[in-house]
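Heads up, one of the protein chains got dropped from this complex, but the rest are sitting where they should.
Then we have subunit A:
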Amino acid sequence: MKRFEAGAAAPALDEIREVPTLCPYCGVGCALAYGVDRAGTIHYARGRDGASNAGRLCVKGRYGFDYTSHPQRLTRPLVRRDAAYPRGPLSAFSRPGASGPRKPGGIVDYAEVLPHFREASWAEALDRVAAGLAGVRDRHGADAVAGFGSAKGSNEEAYLFQKFIRAVIGTNNVDHCTRLCHASSVYALMEGIGSGAVTNVVRDVENAEVAVIAGCNPTANHPVAATFIKQAAAAGTKLLAVNVRRPGLADYAQQYCQIRPGTDVAFYNAVMHVLIDEGLHDRAFVAERTEGFEALRAVVARYSPEAVAGITGVPADEIAGFARTLGRARSAMFFWGMGISQHVFGTDNARCLIALALLTGNIGRPGTGLHPLRGQNNVQGASDAGLIPMYYPGYQKVADATVRARFEGLWGVPLSPEPGLTTAEITHAALEGRIRALYCMGENPFLSDPDVNRVRESLSSLEFLAVQDIFLTETAEFADVVLPASSFMEKRGSYTNTDRRVQLGRPVREPPGEAREDWRIIAALARRLGHDWDYADEAAIFDELVAAAPLYANLSHERLGDNGRWYPCPSPESDGERLLFTERFPIGRGRFVPAELGEAPDLPDAEYPLVLNTGRQLEHWHTGVMTRRSLALDALAPEARVEVHPDDAERLGIADGDWTRLTSRRGSVQVQAKVTDDVALGTLFLPMHFREAAANLLTSPELDPYGKIPEFKICAVRLERLATPHGEIAQHNDTSDTA
């Protein structure tokens, strides 16, 4: 007879403690706990009952935590050897023309790159960085120096980094990857309602009668937020999806409009045309809380659904149906993503959505609001903390003398009155010799900025480059000094999610080797440059941030506790404001800013007949530095695929899985094809995460005039079938990665 052995659970588990912290990936900001042993190895992630996730996680949060203990972590400072000059890419993969099958892991080849560096002490490395930055400043002026911070760092790190560039170096040339995702949305929001943050939290979608899902794909990019949207749809919320490429939520939507690339303004103007024409707009709201309606009416009058149908590819009656569903709803929320923002007319696209919300009176009540879905875990916080060239912490203008005087008092140094350059402008300026030194913390512009070939030249032309990161990134191949930094799991700090909720991340393990917490590195550099930066801990930095940015009033590390709080937070006891602008906007009345349909700079012709769209996929994260070093995520999605419509594939003689060459006016990559009708005829989609098929080799560096965001979504390309993948690169498959 069988017996049940009543022994206790596996003894190894007795050693595991659970540390309550956050997920390091997207802007949803899921609360979780890691099960960690004494050696600091994370065994599992368990969802906690956080305000934005209610215990839920997605594949990245659940399984993507092991990058932090990857054997390729940087553990000692590195200094470029004299023989490795002139500065250029150190691995074959980062040189011009490299594209094709990947090496295992698809990441920087350490065996190739490391010999060009030697290990150095922290004292030497910090001396070199301080001398490198200060030397350029002294010879060429402070505006020849620039800094890239990161939206993956904490609020404290973002605050210290921008303070370092502004107060220690003396320039406002400090920016971060928000510039590449929602800069245009923020510009349009500041202009339209006077605040760049979301007006309402994702989970309020359950109170919305309609939710517009515009140019975003939450099931891949904000998966846990998507579960709440799907749940709302199951309970009766009508989803109206508008996108060039079919989003996962289209399966749950009442209506999905597949518009042609770059025609968002025409589509939304036509929707507004119908709303006004049929009297479905909210006259009371427009009269009491907005200005500029007549100007909007005059512009959208020219965009009848009949006129726009041919432009957008959406039939006139479907546009009218969309407008009627929206116009008759008692409440509607507007979610949008990179499909709206990453264009040379991204600001105009966002203006349309803001105008649509104002026109229908859908701001300031439960189940209404504007929600640009933030990408990284601290995009909101990094912007709030001032990692922006034209704003001090709390969106206070650099160009405003009163504000500047206040910050000069707070920081005890004179500050530059000139707004600085943005990320893409910095790489452009380096090519022209206007930027000569760059301090790059936790970013990988080599792969994340448009037009990789140009970025390569730009990084090569710098006089001095310091990279502070947890791995050798493609960008670090150009560095003079590489500083080994801390991962999310190795530090304390606050992070502000897409819902404006400020939450505390806690350390679960020690940094490996001699790697250090980022804030300590920044402070040590400041001290070397003669500034008395003596912070006791992260909480003290946060307190200074709160003093600098009234936006974060009433918050402190202690008050954030296990579950965080929303900002604005009206009192020390409050959980913060879930819903904003119930009575008025920060600029008083909301402003209609009419937009006219613009034209993308890189349009198809006979030679480049297809339109390439770029974006993210569920299992991966940005330039893959983290996720491609996660065994689970790499196993689930090991390679890049370019999505091709079945009819295009047939015409070009391409079958699913075939190798293809994708060529734009700027470059060429080799990648396998995935045949799917998620993409529209004449369009392709390539995820941005894979260096061996780097989407940004192809994209155009043109910028939106307001948000200075690059055109990542429309790029004319040619697609050809390849008999075999590139011979030279294929040989690299034979050598195994060092790891």
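Criterion: a residue touches a chain if its C-beta (ideal position, glycine included) is under 8 Å from a C-beta of that chain, and two chains touch if they have at least 3 such contacts; residues count from 1.
The definition used in the following text is that contacts and distances are computed from a predicted model.
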item: Chain not present in the shown complex, as UniProt names it (candidates "Lactate utilization protein B", "Biotin-independent malonate decarboxylase subunit beta", "N-acetylglucosamine transport system substrate-binding protein" or "Formate dehydrogenase subunit alpha"); value: "Formate dehydrogenase subunit alpha"
item: Touching residue (missing chain; options A:51, A:618 or A:649); value: A:618
item: Residue, one of A:632, A:652 or A:681, that touches the chain absent here; value: A:632
item: Of A:42, A:183 or A:717, the one touching the omitted chain in the full complex; value: A:42
item: Missing-partner contacts on subunit A, residue numbers; value: 1-6, 9-10, 12-13, 16, 35, 41-44, 46-47, 54-59, 62-63, 66, 69-70, 219, 223, 227, 230-231, 234, 252, 618-619, 631-632, 635-636
